[in-house]
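All protein chains of the complex are present and in place, except for one that has been dropped.
Going in written order, the chains are labelled A and B, and every chain counts its residues from 1.
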Amino acid sequence: MAEPIRELALCGITKRFPGVLACDRVSLLVRRGEVHALVGENGAGKSTLMNVLAGLYQPDEGRILVNGAPVHFRTPADACARGVGMVHQHFMLVPSMTVAENVALGLSSLHRRLRLDLEKARRRVAEVSDRYHLPAEPDAPVWQLSVGEQQRVELVKTLCLGARLLVLDEPTSALTPQETDDLLERLKRLAAELPVVFISHKLAEVKALSHRVTILRRGAVVFSGDTAGKSTAELAALLTGHEVRPVRNEAASGDGAVVLAVRELKIRADRGHLAVDGLSLEVRAGEIVGLAGVSGNGQRELSDALAGLRPVEGGSIRLDGEELAGEPPRRIIERGMGYVPEDRHQEGIVPSFSVKENLVLKDVAAPPFSAGPFLRLRAIEEHAAALRDRFDIRCASTAVAAGALSGGNIQKVILARELSRRPRALLAAYPTRGVDLGATEFIHGQLLALRASGAAVLLVSEELEELMALSDRIAVVYRGRILDVVPGREATRERLGRLMAGVEA
Amino acid sequence: MIHDVLALGVPFSVGLLLAALGENFNQRAGVFNLGCEGVMSVGAFLGFLPSYLFATSPLLPWAPAVGFALAAAVGLCLGLLFALVTVAFRAPQGIAGIGLQMLGWGVAGTIFRHFIGGVVGIPGVAAWPIPVLSRIPFLGDVLFRHDPVVYLAFLFVPASAWLIHRTPWGLRVRAVGTHPRAADTLGIGVARVRTEALALGGAMAGLGGAYLSLCQARMFADDLVAGRGFVAVALVYFGRWSPLGIMGGALLFSLAQALQLALQVAGIKFPYEFAVMLPYALVVIVLALAGRSRMLGPAALGRPYDRETRV
Partner (left out) sequence: MLWVVSVVALAGLAAAALSSLVLLAIGASPWATFVTIFTGPLRDSFTASEIGVRAVPLVLVALGTAVAFRSGVLNIGAEGQMLLGILACTAVALNAPGLPWPVLLPLTLLAGALAGAAWGAIAGWLRARLEVNEILSTVMLNYIAAQLYTFLLRGPMIDPDELMTGSGTPQSMRLPRGAWLSRLVPGTRLHTGLLLALSLAFLVWVLLWRTTLGYRLRAAGAEPRAARYAGIRVERSLVIAMLVAGAMAGLAGAVEVVGVHHRAIEAISGGYGFAGIVVALFGGLHPAGIVPAAAFFGLMLVGADMTQRSAGVPANMVLVLEGLIILAIVSAGMFVRNPYAQERTARLVRRLFSKGPPAPVAAAGPAAEGDP
């Protein structure tokens, strides 16, 4: 077991990736007994910095000091051995194994050569569970646990492996408000025993939990000090470098006709159970309906079915009265359904194709982009140039591979393509995830403009602030059905949180 | 006739079984090695070589053991070569596998043709009937009257299951094949585990090939392996990455081959070529039936792992 860490200092860490300066002489100091928040927009360098600390990346310059002595982590094993325990945003748990096996994986060096000693792992899990009040069942297979439970398991695992310092990367991104509060409580208790660093872009949590905060912008530190001294607004301003005026949906919602009507939809998940079980939802022309819910409650299956990529077992999906359930994607696209997918890199664009080729991905087979079997390169070129201007897509030229653009710009390419087709209804799944604030503002503006033009927008998101700011109505999905639909003006964090956890209004 | 088919089919499956069990380690760790065929070719040649060289020397009784050892050693090296290309260089595994296959095939064929070139028989390995059990009517012939390598190969089925599920190394292999990043953050060297698995897989493919030339055909020819290496890879999918399932698949394939021979011996008129075709067609059918099961396999199978890729 490593010796306790009283103090950890990162001094002047610089890390470069091809074409990007991810960390620029960043310094950070954490002491035992305090929770230190590391804040920054997506792409500001927070995760990179923590990955350097965890031994996953090698810094180009700078060093790490533990209790005053310099250390060099060449591999994650070195960092683990010294007591750095990292809980990643995307869980590092092998889903097909049990909790004990996952812990045993990290304890490999302690086993006798040939026999796998799961008993030892089980005992360790029980010990840590009791000591830190983090209930975890050693023999439960991870894939059966809920997101909140998995996160607890990650914490337990990290502590079992002898962590003397905890780093949590966006720990609350997939939790309901209640689970978030619960987690923050536990972290406060843990902080008494070990230093805790937590990375977040959610300023409310930062204010609630941390004693000190370091703010990164474009890879460099712009502020480091006590949290108590700054208000959320001041922190937000430091975060973005300018005054933040969030885009809000202020216009009165129209009484448009129902454009998208989903009734009693039933969809089976890969694992065999009904992921969507009798879901009914309506989106009218000129309105934004937000879909809130903990991920894993059927959003994925619903989105896929709306795009025509998943068979529907029962119920109907109607767009302007026409039945779309079970139709192939081609027809659904022709009927006027637009889609901004969750995974922009693999579902939204073909990364190796150029920007201009991606902009015609859905329409390439018809005029003006093709004449007979042949492509009309000139038309494609002009179309791309026009969209690039209109949507402010930052790229060297439209012949650049789309995969090389930043997250925000890729999202703009996707939006440009979808919006220029003037869809009747748009399904936007997590459109601002991993996108910096500037691009987020732009995307929100575009969604509101689409709403104003009379289209129906279904916005799936895990950011309650975003949903509350943009939606006319917010539907909460739980276990595959809509539990309730709350008008935007009446939506509060508490009320949505209760619904997301399955508590009926 | 069933008796003959079974008695032949069991030893026929050994070459396949050894190679497939080795490939199972590869795939559990997330890598599929289509070069198995080439490694088996080299193994077959090296298994044959000592018996040929020692033909008139007093060292002849040692020749099979030397052959197996040589085949395993070189197979291990070829596994390491494949690891270099697919793990260290992160090249696409499918094409790299075909490259390795051509290389192995070519090397074995070139050296054989240059130095030997004809059909040369070797004594092979004698059968060791197990004392009491081999006298059981019917089952005795089928199960207990084979050369020692057959017994060892079948013993390796539970042994490899134990290796995968009950040892720390096996735990690491499974983690690396399912969620390499998780393993990496825990300090487990993904590249190292994959290389170890590929080395073991290569050694076993070499052994499988050596069995074919030493014990089964008792000679060597260019096309001795005849696609069994590819069949071995297919068997791993078919057997759902479980040694028992793989054994079942190997027996199925070799029973089909044994059937072909038994039909000929029995004088049943069946065009020779169609009989030879049968096992390959069977593999295609088997693949068709097993196709969807890919979801149950190691989640990271076929994808090179790069720690520094921005997640």
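Just so it is clear, a residue touches a chain if its C-beta (ideal position, glycine included) is under 8 Å from a C-beta of that chain, and two chains touch if they have at least 3 such contacts.
Because the structure is predicted, anything quoted here is derived from the model rather than measured.
*Asks:* Among the chains included here, which ones are touched by the excluded chain in the whole complex?
*Replies:* Contacts of the unshown chain, counting the full complex: A, B.
*Asks:* Can you work out which residue in B:186, B:214 or B:233 touches the chain that's missing from view?
*Replies:* Checking the options B:186, B:214 or B:233, the one contacting the hidden chain is B:233.
*Asks:* Looking at the whole complex, which of A:350, A:379, A:485 or A:501 touches the chain that is not displayed?
*Replies:* A:350
*Asks:* Of the residues B:109, B:148 or B:248, I need the one that contacts the missing chain.
*Replies:* Final answer for the missing-chain contact: B:109.
*Asks:* Please identify, in ascending order, the residues of chain A that touch the omitted chain?
*Replies:* 9-12, 14, 16-19, 25-29, 58, 61-63, 70, 72, 214, 221-225, 307, 309, 328-330, 332-334, 339, 341, 343, 346-353, 357, 361-362, 364-365, 370, 373-375, 377
*Asks:* Extract the touching residues of chain B with respect to the undisplayed chain.
*Replies:* For chain B, the residues touching the absent chain are 34, 38, 81, 84-85, 89-92, 94-107, 109-111, 113-115, 222, 226-227, 230-231, 233-234, 237, 271-274, 276-277, 280-281, 283-284, 287-288, 291-292, 294, 306, 308-309.
As a convention for this text, only the chains that are shown with their structure count from here on.
*Asks:* From the mean C-alpha coordinate of chain A to that of chain B, what's the distance rounded to whole Å?
*Replies:* 44
*Asks:* Within the complex, which stretch of chain B touches chain A?
*Replies:* Residues of chain B touching chain A: 165-168, 170-172, 174-175, 178-179, 181-189, 295, 299, 307-308, 310-311.
*Asks:* For the complex, which residues does chain A have touching chain B?
*Replies:* Chain A reaches chain B through residues 17, 47, 54, 56-57, 75-81, 86, 88, 90-97, 101-102, 104-106, 108, 111, 113-116, 161, 270.
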